[in-house]
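Every protein chain but one is kept in place in this view of the complex.
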Amino acid sequence: MNSKVADRIATTIFYLIAATIVTVLVGLLGYILFHGFSKLNIDFLTSPSSSFRAGGGIGNQLFNSFYILFLTMVFTVPLGLGGGIYMAEYARPGRLTNAIRTCIEVLASLPSIVIGMFGLLMFVNLTGWGYSILGGALALTVFNLPVMVRVCEDALRTVARDQKEASLALGITHWHTIKTVLLPAAFPSILTGAILASGRVFGEAAALLFTAGLTTPTLDFSNWNPFDSTSPLNIFRPAETLAVHIWAVNTQGLIPDVREVADGSSAVLIISVLLFNLLARWIGSVVHKKITASK
Amino acid sequence: MDNKTMTMAASQRLLKKSNKSALQKEKRGKYLVLASALLIITATIAITIFLGTKGLQAFISNGVSLYEFLTSTKWNPTAENPLYGAVPFILGSFAVTILSALIAAPLGIGGAIFMTEIAPSWGKKILQPVIELLVGIPSVVYGFIGLSVLVPFLRDTVGGQGFSLLAGMIVLSIMILPTVTSIATDAMSSLPKGLRESSYAIGATRWQTIWRVLVPAAMPTLLTAIVLGMARAFGEALAVQMVIGNVRSLPSAITDPSATLTTIITLNMGHTTFGSVENNVLWSLALILLVMSFIFILLIRYLSSRRQF
């Protein structure tokens, strides 16, 4: 009898825990979206921010975030593919493979602030670039690389073995088999993983504080010459991203409308991350259907 | 076979030495991907060496006492007689990490058990996406909500400034909750079915089965889940920095403001001159973070070697 009562109490507690977790998420998202949504308008999203006065927007920060994300993915995707292909297809059990695995694990578990400090040392001071978009993107590459390697390795490993055998048995080299059979088959999972990783990169701030910096120079969005100092495309200019902006206005900001700007920025950040999430799922399922269904 | 090749002996067609070019292309591909893999090793070694030498500089070239650094509770690098006692930050980091794990562990493992044992049919469908979305929320957003909702709330209810160890603990526990939950879920669902069945067969209730059979069996992986969550909490910078209050003294209560290794780095890295003593001791704090993440990895390795299922 006693044990039945205990069982019932325990079950109730588990339901409460599940409800708590759901409530936390709903509360967080609801709060951000509820407060932030009213701030969102074209003007806020496109106008430059202000250091002192109210009414600044997040146009530059939004651009910087996407630009750094883009560069980061340009670096990480090929490197992650390379590492993933090596680990899934070539690595033989042994010391080297163990060493690579350990390093992936170490890199993946490093605090992002530590990666930011490494970036400060390498890409800011040693190179003499100062705070720059490129430095930020390279620091985020270190941050994102272990994730991409794992994504690519897992994706390749889940490709059915008979596809690989079919290709090899036709007298096609291993390398060509990887390129023409394994990678196309793994593509949906790699794409999904890359988009999810993008969401993580997009929201990262600590690794950027000391690499891409906390400021953005005045940008001339009609100047698309990447070597010009006022051009948004210049990779050697400092750039404050949206996530960094949220931190900066809250802790160091002088503007009177901190709450409004932070509310709006958080909403944009969250919505972007949600969109990355949905996009990943949607593309994953669409590509999957396209590949498996008859054309 | 083409007539031309047919007339060749198999040794001319099939031996490696007779068609080198195709094999060279094959090798080039392998070396290309090996290079990317080696880059990961290079990056890891570079980080360790750079942070190691930079972190030791304060002790080697600036004459800061390592003993003082690790035992003194007084931190004031800009005073006339600078003090470099890192104990408040080290303790602060451990305190928020352990406290947040104390909240996140029961919630996360409870959530995992809910998904795998209590309501496996629909529980997973609801909680899985919730967990995935929680993972996706950037840490600055957690920090911002902590700052604008949690801190005022604590100020009104428990008193004080609101900025406190308690606030840091709550924010961190929510941040690491998805990590703990998802790994704990994997742990629970990889248990063999027979374990449950044999326990139910001897008349145990669901709770008895969970508590006496399943949780002990999954224990090493459940601990891994908690350690991974703690590793994340230990290294988190901005979210904690926004709510913890950032004072240099030891807190006497959980409602007092405090500081951690990451928060002091975040705050002062930008204000100090690169190469100065005040700056170098920040790198020493970062070295502690690096060493701790190695320790967390060793701990996880140890736990996974004890995995039963």
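In this document, chain identifiers A and B correspond to the written order of the chains, with residue numbering beginning at 1 in each.
We take it that a contact is a pair of C-beta atoms (placed from the backbone, for glycine too) under 8 Å apart; a residue touches a chain by one contact, two chains touch by 3 or more.
Everything that follows uses one rule, which is that contacts and distances are computed from a predicted model.
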Leaving aside the chains on screen, match the unshown one to its UniProt name from "Glycine reductase complex selenoprotein B", "KipI family sensor histidine kinase inhibitor", "Multicomponent Na+:H+ antiporter subunit C" or "Phosphate ABC transporter ATP-binding protein PstB".
"Phosphate ABC transporter ATP-binding protein PstB"
Touching the absent chain in the whole complex: find that residue among A:6, A:45 or A:168.
A:168
Of the listed residues A:180, A:225 or A:252, which contacts the missing chain in the full complex?
A:180
Tell me, which residues in chain A touch the chain that this view leaves out?
92-93, 160, 162-173, 176, 180-181, 184-185, 291-295
Tell me which stretches of chain B touch the chain missing from the display.
1-2, 9-11, 13-19, 22-23, 26
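As a convention for this text, only the chains that are shown with their structure count from here on.
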Cα centroid separation, chain A vs chain B, in Å, comes to 17
Where on chain B does chain A make contact in their complex?
22, 25-26, 28-30, 32-41, 43-47, 50-51, 54, 106-107, 110-111, 113-115, 117-119, 123, 126-127, 130-134, 136-145, 147-149, 174, 177, 181, 205-208, 210-211, 228, 231, 234-238, 241-242, 262, 265-266, 269-270, 274, 283, 286, 289-290, 293-294, 296-297
Show which residues of chain A lie in contact with chain B when the two form their complex.
3-4, 6-7, 9-11, 13-15, 17-18, 20-22, 24-25, 28-29, 31-32, 78-83, 85-87, 89-91, 99-100, 102-107, 109-115, 117-118, 120-122, 125, 142, 145-146, 149, 173-175, 178-179, 196, 199-200, 202-206, 209-210, 214, 243-244, 246-247, 250-251, 259, 262, 266, 269-270, 273-274, 276-277
